[in-house]
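Notes follow once the structure below has been shown.
For this depiction, one protein chain was excluded, whereas all remaining protein chains were kept in their positions.
Note that the chains take the letters A, B, C, D and E in the order they are written out, and that residue 1 is the start of every chain.
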Amino acid sequence: MTATPREDGRADDELRPITITRNWLDHPAGSVLIEFGKTRVLCAASASEGVPRWRKGSGLGWVTAEYAMLPASTNTRSDRESVKGRIGGRTHEISRLIGRSLRAVIDYKALGENTIQIDCDVLQADGGTRTAAITGAYVALADACAKLGTTSALTGSVAAVSVGIIDGVPRLDLPYVEDVRAETDMNVVMTGEGKYVEVQGTAEGAAFDRAELDLLLGLAEKGCADLTRMQQAALSTDG
Amino acid sequence: MTATPREDGRADDELRPITITRNWLDHPAGSVLIEFGKTRVLCAASASEGVPRWRKGSGLGWVTAEYAMLPASTNTRSDRESVKGRIGGRTHEISRLIGRSLRAVIDYKALGENTIQIDCDVLQADGGTRTAAITGAYVALADACAKLGTTSALTGSVAAVSVGIIDGVPRLDLPYVEDVRAETDMNVVMTGEGKYVEVQGTAEGAAFDRAELDLLLGLAEKGCADLTRMQQAALSTDG
Amino acid sequence: MTATPREDGRADDELRPITITRNWLDHPAGSVLIEFGKTRVLCAASASEGVPRWRKGSGLGWVTAEYAMLPASTNTRSDRESVKGRIGGRTHEISRLIGRSLRAVIDYKALGENTIQIDCDVLQADGGTRTAAITGAYVALADACAKLGTTSALTGSVAAVSVGIIDGVPRLDLPYVEDVRAETDMNVVMTGEGKYVEVQGTAEGAAFDRAELDLLLGLAEKGCADLTRMQQAALSTDG
Amino acid sequence: MTATPREDGRADDELRPITITRNWLDHPAGSVLIEFGKTRVLCAASASEGVPRWRKGSGLGWVTAEYAMLPASTNTRSDRESVKGRIGGRTHEISRLIGRSLRAVIDYKALGENTIQIDCDVLQADGGTRTAAITGAYVALADACAKLGTTSALTGSVAAVSVGIIDGVPRLDLPYVEDVRAETDMNVVMTGEGKYVEVQGTAEGAAFDRAELDLLLGLAEKGCADLTRMQQAALSTDG
Amino acid sequence: MTATPREDGRADDELRPITITRNWLDHPAGSVLIEFGKTRVLCAASASEGVPRWRKGSGLGWVTAEYAMLPASTNTRSDRESVKGRIGGRTHEISRLIGRSLRAVIDYKALGENTIQIDCDVLQADGGTRTAAITGAYVALADACAKLGTTSALTGSVAAVSVGIIDGVPRLDLPYVEDVRAETDMNVVMTGEGKYVEVQGTAEGAAFDRAELDLLLGLAEKGCADLTRMQQAALSTDG
Partner (left out) sequence: MTATPREDGRADDELRPITITRNWLDHPAGSVLIEFGKTRVLCAASASEGVPRWRKGSGLGWVTAEYAMLPASTNTRSDRESVKGRIGGRTHEISRLIGRSLRAVIDYKALGENTIQIDCDVLQADGGTRTAAITGAYVALADACAKLGTTSALTGSVAAVSVGIIDGVPRLDLPYVEDVRAETDMNVVMTGEGKYVEVQGTAEGAAFDRAELDLLLGLAEKGCADLTRMQQAALSTDG
């Protein structure tokens, strides 16, 4: 099976153009507008004193996340979850994924009894919103920790990327047009040191074998390393 | 009672810097990022065929609106209404106000059996979010009508502004620091021709007399006329 | 445009027959059945010690209100909001309006850390239910303050009335048949001293100009003054 | 164990003063304000064409009921179920009881594909609200059937009363002060012909034996017969 | 009217085969799988320290119950109430019945400030699920009290059974096929000493007279006595 070239002309192992704009908002301790091509996610990290009740008196901090899409962010307008009165399974799932991913690089003790609430709101969706959210949220979190004076609460960095097999060809960072056609779809979250935090692979059509899995893991490793460098570059300038 | 000058140095009858960015999103028929100073609202107008069930077969179109604030848009993070599972009274009230204001300049017959759904999402809040939303939504609506080929569905334009009395002095376009101190707070929606669509005045502290009401109405008329000019300027360029 | 005379034979600046029956219930501190023609609203003021959490320790009291319509109060039966599991925007909006209107004449310090909960339940609806609710609720509130021994918590009185333009003619206190035909509809809440607490004007069809606005404000002033006299008369008898 | 006399001086087998006011509302097809002493319930019967989906095309009608208490109807104010966003178990239970009781005397075929919706709203509660609701709702239902021209849809009448054992003495029609002290509490719904529609007996404290049950059934029979006569008297006048 | 024999060949006053399996679960203090023929209910009694807020400091314990049906337990799959987001009236009603029935044999003082939460989950439904639930829950409750070392908190036992009139014949313990045809349906909860805790009789079709009521009460008494013996037998073995 030969794949046609990618619509946007990228190499199979190439990310879309990535931009990371820090301090996009005035109120939260950290905020980032991150773009993976046309996908645009606003990530905010709001710090507050205290922790949820079940953690009080432990001396440990907490980090949690919520993900949502604006109604007009999608191709066809989506209904607003606040109006429907309930949060869908996909939203729940992604919010939990973002929270777990960021907590993997947090030293709760160094954070002290403070909570950092991450909000990832998708302003425009073109595939890869959850991986853009994680990648941007890490930068917002780093800024929030700096502002709190607890940079030591961060034990590393995290970045995330999607990979998939389209017409038999493994590809990095899928936009919507590729995502809907992918036989297999995987989201991978890795630390800056190249270790895995989350691996979520799903056979959309046919099941995949071990060789395909290995190819996808390799692509994801390359993409996460690229994103890590971009995060570091963004954070190395004055916020 | 003498008022101290405005913190941002504006004259009492002067708007904050206003920017109107059209086509901020790729998917909806019309979209505008509007800024009233630090207040930033993303307004989208999504068009779809058909109308709600109670209107089917009438030959008439429909326009409706939803307003919401991102959690990190406010000074202190607000809880997400989708997570709370219910929409608050303030959100309901503003959504209804926006919808009524826009419907005031719609010719349902010319629109045909199409629905335009307006979404106003506050990305950053610094007072006047509902008036910025109405002013921006009108521009998004105009772009959507143009794209639908039904410009004749618009019978006029609408713009909105807040006015209030602070330390006894009537002022135009209140930012948050003035809004919380206002004795009286009024939101006024006017057509481009200078007629009233909505007048909502509230005594926050002491009740206000007719003379004060008249001063506020005058200020609002000036502000809406200024905003109308800016809307026209924004729409006169290629979208 | 000449208007046909009013169906009920009233002059344009004349209220419907108003009755105020105090102590209609045995349990709450104050309770009033108020009738504006066929509109019938049961207003109860229940007093309790303590205030909401965000106000504890402030030494200040609190007044809040809830408005609702019985299912069979309307022309065609309305669905019960408890059964639907959510409160509609209109209900929210009116509950908030009633609360703000009554708080305008409350001295929180004199009330002490007590809460007065106002319930306005529409038993029969024929236009003007929110203005009847405010006018009746004030009387129930006055009775509750008297029973609590904190009459000084009331700094004045409030009354409310609707006005509108029907076939070009401004009219006072619209019943349902006039309300649905009104081009412009305004609800005005005023203190007993003739100052404004709330002005809410809405163009239902065409936008209105300043001259029309002035006429409506004049009519409302007359109506509120009449209602203030009736409130005083009702309160001057033994409860 | 000797019981002290009843606080209100009634004989043990005597009903409280009962009043039945027909046509208390203008809109619904039938409406009754019923009072059992201080207990005051507004019963409305709203007729509409058509039946629920699961019954369409059957040629049969439907009768359903909803019960609710106004917040200020109780000794201490109760929270509003619409605000809580969910209906409590007690409300559900009583709504279902009222519906079943009325359906026991309905000939669905004679009703045709029409629905009668019963609303029983407790304006003031002093014990026995569900039995007052059933007794009043029957009268509202009869008026609604008459207005629909389908009197033949009624195959009989129903009335309901509470009975209980207080300090060992069986008593009829318990007000709140007796209800809270009752060892056993029973609600009985009977047809005008003296047959049982519902028997719901509950041991509040100690379990009861067969002899006590028999005494309670006898009292209830007497009470329902009295109520049936009052219903007939109310319905024999012009509505 | 002569009834055809029962489909399952039982005598009219005979229970279905009953099995009571204790300790079906490892985690809760008491747990029972009870079967009334094909009806299969899993009853768990979970003990925890402390009582609801309104009971704190009273020195008294609390027992409460929740009933639910698995979606696939019924003839045709039922929707899951958690997915619908609200609990139906029938579920509420039965949960409350189970709770009241068990509390009738609890000495709150002997229980101390502990709560026992009863969960009755219907795994398979074939009529009589609520009576099976009560009968099984009593055994689970007895095991939980034993494990807590507060056997004295039980002042007696309770069992429950359904009875009904089918084709004019009173019958004990109705399976689904009889239940849907019953003219009258009654659920009776009795103590081990033969006293009544709950009597809930409903005319499904025609109202019933006193003679029929008496026959049903007699049948239920027989059935509850049989069930009480089975409960005792089950509890007399080592758990």
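Convention: a residue touches a chain if its C-beta (ideal position, glycine included) is under 8 Å from a C-beta of that chain, and two chains touch if they have at least 3 such contacts.
Since we're looking at a predicted model, the values are computed, not measured.
Note that the absent chain touches A, E when the full complex is taken as a whole. Contact with the chain that does not appear here is found for just one residue of E:Ile34, E:Ile87 or E:Val105, E:Ile87. Of E:Lys38, E:Arg55, E:Arg90 or E:Lys222, it is E:Lys38 that touches the chain left out of the display. Although one chain is not drawn, the whole complex shows that of E:Thr19, E:Ser48, E:Ser152 or E:Gln232 it is E:Ser48 that touches it. For the options A:Arg100, A:Lys147 or A:Lys222, the residue in contact with the chain missing from this view is A:Arg100. Across E:Asp119, E:Asp143 or E:Asp226, the residue that sits in touch with the chain not pictured is E:Asp119.
Across the interface with the omitted chain, subunit E contributes residues 25-28, 31, 38, 42, 44, 46, 48, 66, 68, 70-77, 80-87, 91, 117, 119, 121, 123-124. Counting over the whole complex, subunit A has residues 86-90, 92-93, 95-96, 100, 104, 156, 186, 190-191, 193-203, 206-210, 213, 217 touching the chain that is not drawn.
We adopt the following convention: only the chains that are shown with their structure count from here on.
Any chain bridging subunit B and subunit C, meaning touching each of them, is missing here; the list is empty. In summary, the pair subunit C and subunit D forms a contact in which both copies contribute largely the same residue numbers, shared numbers making up over half of all those used. The most distant chain from subunit E is B, comparing centres defined as mean Cα coordinates. Subunit A and subunit E have Cα centroids separated by 51 Å.
If each chain is reduced to the centroid of its CA atoms, subunit A and subunit D end up 59 Å from each other.
Counting partner chains per residue, subunit C shows two or more touched chains at residues 85-87.
The touch graph of the protein chains shown is a line. All chain pairs that count as touching, in label order, are A-B, B-C, C-D, D-E.
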